[in-house]
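A protein chain is absent from this complex, but the other protein chains hold their places.
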Amino acid sequence: MLQMNNIKKVFRTDLVETHALRDFSLQVEEGEFVAVTGPSGSGKTTFLNITGMLETFDGGTYMLDGQDVKGLNDKQRSRLRNEKIGFIFQSFNLIPDLNLFDNVDVPLRYRGFSSKERKQRIENALERVGLSARLKHLPSQLSGGQQQRVAIARALAGEPRFLLADEPTGNLDSLMARQVMQLLEEINQQGTTIIMVTHDSELARRAHRNIHIVDGQVSDYQDLQPVLEVAEA
Amino acid sequence: MLEIRPILSALSRQKSRTLLILLQIAITFAVVVNSIAIVKQRLDMMGRATGIDEAHLLSLNINAIDENYNFKQNIHADLEMLRNTPGVEDAVVINQVPLSGSGDSSSVAASQEQFDKFENFGAGFFMADNHIINTLGVKIIEGRNFTAEEVEYTAARANAKVTIITKSLADKLFPEGDALGKKVYLGGDLQPTIVGIIERQAGSWVHHPILFDNMLFPIVRLNRFHRVLIRVKTTQDLNRILAEVEDKLIKRNNQRVITSINSMEELKASSYSGDNAMTKILWTVSILLIIITALGIVGIVSFNVNQRTKQIGTRRALGAQKSDIQKYFITENILLTSIGLTIGCIICIGLNMVLVEKYSATPIDWQYFPIGIGLMLTLGILSVWWPARKAANISPTIATQTT
Partner (left out) sequence: MFKYYLMLSWLSVKRTPMLTALMVLAIGLGISVTMTVLTVNYLMGKDPIPEKSHQLFHVQLYTYGKDRSNPRSADGYPYQVTYQDAMNLSRSEIPNRKTRSLQTGYSVIPSSSDSSPFMETARAIDSDFFAMFKVPFIYGGAWESSVDTKAKQVVVLGKEINDRLFKGENSVGKQVNLNSNLYTVVGVIDDWQPAIHYYDLNNNHFGDTQQIFVPFSLLPVLELPSWGNNNGWKTETINTYQDKLNSEQMWNQFWVELESPQQKEKFQAWLEGYVEQQKQLGRFEHENAGGSLKDVVEWMDYNNVVSDDNTILVGLAFMFLAVCLINTIGLLLAKFLRRAPEVGVRRALGASQGEIFVQHLVDVGLIGLAGGTLGLLLGQLGLWGIKQLYANYHQLVYMDMTLVVLAILIAIGSSVVAGLYPAWKICRTNPSIYLKIQ
C-alpha cells in the first residue's frame, strides 16, 4: 500500500545542513492504523509532508498504492494527492470564508466531479460526521471539535485510500479529542488506511502499530513496545 | 533607541516587497521633483515682467472693405475718437500687438559691416505714432520719445530716421552702454539713429529668445488691414471699452470689419495656453502620484502590521511600550524612504538630464532636492502613522494566545 525505502531529506541553509530524514524506511499495509510518534524536531512533520507529497525527497524510493512518486511532476502529484490522500490537521485549517458545504467541496472541485456528484458526496460526508444540519454555517460558528469533524468530512469526501492526520486532537479538550478519535477509528474500520502523527502516547496506543521517529530514522525500540492495552473509549 | 539593525534584517527577509516600496518612492520622487521643476520654470516664464501696462490694454483689428477707403484720414479720425473716449488713456494704430503671437521682426546690427557679415541680432519691429510709449505704458530711461513731426504715414516701406529700442537690445548691440545717439543698421538704407531707450518691453512671441529685444519706429502703415492698441485708465473702463468699441468704430465708418477684440490678458493667456495646460497637467499627475504612493504605503504597512500581530504582541508582553512599537514602524518607514530617496535622486537627475538634453528643459536647481526629500519623508511618516498606531494598540495578551 505504502512503501518507503531509504528516504532521505536534507534541508540546507547557508550555514547548516539538517538531515530531517535519513534512510527512512516504512511499509504500511491497507487498512492499517499507524501512529507516528517522536520528539519535536525528530522528522515527524517532514515524514508527513513527504507522505502527502507536499514536499519532495532527496533519495530513496516511495511507492504509493503501487505508484512510484519520484519523478512525478507537480500536477501528477497533486492529482494523486487529491485522489488517494485526505489530510487532517491539528488546527483544522478550514477556510474561514467558506461555509461547511463549500469547505468540504474544495477537494471535490479539484477532482472535477459534476455538481450533482459533489453535492451528494458533501452531504454524505457531513452526515457521516454528524453535521449535515449545518451546511450553511461558517467555521467560526462551530466549536473546535465540530470544526475538526468538518475537516474530517472534507478529507473523506473524495473517498481517499489514506488519511494523514497531523495531531488531529492537539487543539481539542479531552472529551472532544475522544470523540474525534472514535470517529477516526470508525473510518479505519470501514477500510481507510490512517497514518496519524501525534506525541500523545495514549492516542498512539489506540493505533494498530506505533512508529517512533528519532533523528530522522525509525527508532528500533518501537517494535519492542507492543500494544499492550487498548484504552477505554 | 533606534532599532535600525533589526529593521534592516526584517526588511532583507522580504526582499521583493521592500524593493517594490523603494522603487515606488524613488520613481515618485523623480517624477514629482522634475514636474515641480518644470512647473516652476513655466510659472516663472509666465510671470515675467513685460514692461507694458498689461492690465489696461486691449487690441483689435480693422479690415477696410471700401475700395476707396481713405486710410490716413480714417486712422486719424479713429484715433482721435478713441483718444477722446472717456476712460481711454491713449491709443495707436500699430503693426503688431505685444504677447499676441504674431508680428514682425528684423535683423539689426551695430554697423553696416557687421550687418553684411551677419553679425546681427533679431529684434521685434514695432511701427506706430508717437503715442506708442504712452499707450504701451513703457518707461523711457534714456533719451526721448518720438515727436509728432517724425511720424510718417505710408503704404510703402518707410525709411525711418529714428528709432527707440529696448535696453535688452541696446545692451546686445552696444555692450559699452553707449547706444543712445548711435545708428543701427537693418539693411539697405534703413539706418535709424537711436533717440530713446526703453527699460523693458515684451514683444509678440512669448517663447522666442528675442522677446525683450524690440525696436520702435515712428511709422504708421496705411494698410487695408491694421491693428489698434488701446490703453484704458481702469479695469472697469477696460470691460466697458471691450464691449462698446466695435459699435463705436462701425458707427463712425461702417465700411470695415472689426475683429479680434481682445484684452491683453486674453492674448497673454492664449499665448501661454500650452504652458498653462502643462503646469496644470503636471500638478494633477504629481498630486495623483503622491496620493497613490501614500495609499500604497498605508496598504503595505497595514498588511505588515497584520502579519506581525503576534510578534508585536510578544514585544509588548516583553515590555515594549506603545510608543516603542509606533517608533519601530516609523523608523522602518524613514529608513525605507531614505533608501528610496537615494535611488530617487539618481533617477531624478538622470531623468532631468534626458529632459535637458532632448527637450530643452532647464537643469533642476539643487533646492528642489531638499524640498522634495522633505516632502517625501513627511508623506511617508503621515502614511505610516495610522497603521503604526493600530500596531501600537495591539494587546500584549495576543502573545499568550495559541491561535
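So that you can tell them apart, the chains are marked A and B in the order they are listed, and the count of residues begins at 1 in each.
To be clear about the criterion, a residue touches a chain if its C-beta (ideal position, glycine included) is under 8 Å from a C-beta of that chain, and two chains touch if they have at least 3 such contacts.
Predicted model, so just to flag it, every value in this text is computed and none were measured.
Which of B:295, B:353 or B:371 touches the hidden chain is settled by the complete complex: it is B:295.
Here the missing chain is touched by one residue of B:4, B:49, B:285 or B:346, and it is B:285. Only one of A:60, A:107 or A:216 touches the absent chain when the whole complex is considered: A:107. When the whole complex is considered, the residue among B:65, B:243 or B:346 that touches the unshown chain is B:65. Considering the complete assembly, subunit A touches the hidden chain via residues 45, 49, 52, 54-55, 74-75, 77-79, 81-83, 85, 87, 89-95, 97-98, 106-107, 109-112, 154, 158, 166. In the full complex, subunit B makes contact with the omitted chain through residues 16-17, 20-21, 23-24, 27-28, 30-31, 34-35, 38, 61, 63-67, 118, 156-157, 187-188, 224-225, 250, 256-257, 259, 270, 273-274, 276-278, 280-282, 284-285, 288-289, 292-293, 295-296, 299-300, 303, 306-307, 355, 358-361, 403.
To be clear about the criterion, only the chains that are shown with their structure count from here on.
Subunit A and subunit B have CA centres that are 73 Å apart.
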